[in-house]
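Written out below as structure tokens is the structure these notes cover.
Here the complex is missing one protein chain, while the rest keep their positions.
Here is chain A:
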């Protein structure tokens, strides 16, 4: 966990890609879940944020 947060602080690709992937996955689950309309409403923002972040951080150094 410490390694992950250190990676975030030092702008390492793997840590930020992990964060972006979690956001995308959460967004997709929120989009398709049958439990809360509020989650569905915010799903696109979360997915978009994750996708844009993924595109940007894939250019960070390893």
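Basically, contacts are C-beta pairs under 8 Å (C-beta built on N, C-alpha and C of every residue); 3 or more make two chains touch, one makes a residue touch a chain; residues count from 1.
Going forward, contacts and distances are computed from a predicted model.
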{"item": "Omitted chain, identified by the protein name its UniProt record gives, among \"Cell division ATP-binding protein FtsE\", \"Carbohydrate ABC transporter membrane protein 1 (CUT1 family)\", \"Chemotaxis protein CheA\" or \"Electron transfer flavoprotein subunit alpha\"", "value": "\"Carbohydrate ABC transporter membrane protein 1 (CUT1 family)\""}
{"item": "Footprint left on chain A by the chain that the document does not show", "value": "17, 20-21, 24-25, 27-28, 31-34, 37, 40-44, 47-48, 50-51, 54-55"}
